[in-house]
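The structure appears below as structure tokens.
A single protein chain has been omitted from the complex, and every remaining protein chain is retained in its original position.
Moving on to chain A:
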Amino acid sequence: MSKFRNLISIDDLSRKDIEHILSRADEFLDVARGERKLRILEGRILANLFFEPSTRTRMSFESAMKRLGGDVINLGSLEASSFAKGESLADALRVVEQYADCIVLRHYREGSARFASEICSIPVINAGDGAGQHPTQTLLDLYTIKKEARLDNLKIALVGDLKYSRTVHSLIKALALFNARIYLVSPDSLKLPEEILEMDIDFVESDLKTAIEEVDVVYVTRIQKERFPDEEEYRKVAGSYRITAEMLESSDAIIMHPLPRVDEIAYDVDGLKNAVYFRQAFYGVPVRMAILAEVLL
């Protein structure tokens, strides 16, 4: 079966690779929940190198590593670290690889993870590089879809900011491997970029109401205020892409969100069986366990 040393981009993975990681995640589900103890990474150290804050991603890697018996070291606060004082990323990596068995890197420059994997003699996992790739997010999204709906011949609506959301772009690339039909729901100014529309996958432009009636999954992203010239314009747009419990009354679609949400999903949705976004956050743990086991064992 596939065996990889680094995880840099979802583009590097075949359908087989993805299926392999997801089925491996299944083996860790109960361990991730704390129901069974496993020490397969005992004595191993993960270095979390986050040059940009992302508390959830960092904590879920930490949880995954510890649940498998491993240890985690962190960069600490950026302001206090020597890396903030003009040291190159390359030097930082060459030092940190002396202390750990694996590096999880989040950095503001695109391509930094690929670069890191070329420099380091230990595995590198990309936890987001600028506007580039965030493959573990995509894998946990796919895992959520697999557990809560189905991966093959899926109908999924992507809602909100389809222009700048890198989670959406990577998810589309991955879903293309599974014959998905994708409903695009976004304001005109935040439409999916041309180059992604050219991909060999079935796209349908839709409004939110139709999408909710027809799809298996509704994947919601945040519409950012900064993208709009004035606040009034933003409120009008954001309001029309807000999901409420009432809209889901006769729908079985599951609602996903990479979090954090602002107000694109009303709180009254949280109690419905449609709401899976907190479980989606949980699924990050078994998926990251599978990835860590893959690169470290």
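One rule holds in what follows: contacts are C-beta pairs under 8 Å (C-beta built on N, C-alpha and C of every residue); 3 or more make two chains touch, one makes a residue touch a chain; residues count from 1.
We take it that contacts and distances are computed from a predicted model.
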Hidden subunit of the complex - UniProt protein name among "Type I-D CRISPR-associated protein Cas5/Csc1", "Aspartate carbamoyltransferase regulatory chain", "Fla cluster protein flaG" or "Aminotransferase": "Aspartate carbamoyltransferase regulatory chain"
Contact partner of the left-out chain, one of A:71, A:110 or A:214: A:110
Listed residues A:95, A:131, A:197 or A:297, member touching the removed chain: A:131
Chain A residues touching the omitted chain (full complex): 9, 11, 86, 88-90, 107-112, 114-115, 129-133, 195
